[in-house]
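Just dropping this structure here.
Apart from one protein chain that is not included, each protein chain of the complex appears where it belongs.
Presenting chain A:
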Amino acid sequence: MAAPAVSPNNVIKAGTALAVPALRLNWMKIKDAHSGYAIWSSTDLSTAFQGEMKVSMPIDLLKCHVVARELNFTLLSPQPLGHLRVKQEFLVNGMVMEEWDFEFGFVIPNSTNSWETLMEGDVEAARELDEADWEGTEVVVLTRFFDGERELGTFRLAMAYTQ
């Protein structure tokens, strides 16, 4: 049997900006959830859908028992979105270590919104590797936005841990 044709909709193109409606990412913060302390916070993310963003993370992040990630975004449209959802993946050397699916549903026209996730024992494997192993390991947080089945954009954040 012939392999089924791959629908273009199923191809994940990291860093692709798709047409309307315009969702703009504003900023992202990564926090130690126990202290509320922001370990890392991004500057302007308005071009985040247009490529990969490479950042270096303090290696202390690996010592946090609970890591929180907060993403702030704006819907630049006088039309609401009906079914906004995200799929966020945490990849270590290309392997999915953690996955969040979240349904926002309705998004108010021209609104600014925030989404924070907290997970206990973020990346169990962190404890198995020592710090030296983490240096040079590629960690990627991939956040894909959809309205229903329609992909709105992908934000690819590549992190390198440094002392």
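Assume a residue touches a chain if its C-beta (ideal position, glycine included) is under 8 Å from a C-beta of that chain, and two chains touch if they have at least 3 such contacts; residues count from 1.
Here is the rule we go by: contacts and distances are computed from a predicted model.
According to its UniProt record, the chain left out of view corresponds to "ADP-ribosylation factor-like protein 3" among "ADP-ribosylation factor-like protein 3", "Rab-GTPase-TBC domain-containing protein", "Dynactin subunit 6" or "RBR-type E3 ubiquitin transferase". The chain not shown here is touched by just one of A:A33, A:M53 or A:V141, and that residue is A:A33. Note that of A:I30, A:V107, A:L142 or A:L157, the residue touching the chain absent from this view is A:V107. Contact residues of chain A toward the unshown chain are 33-36, 66, 75, 80, 100, 102, 104-108, 110-121.
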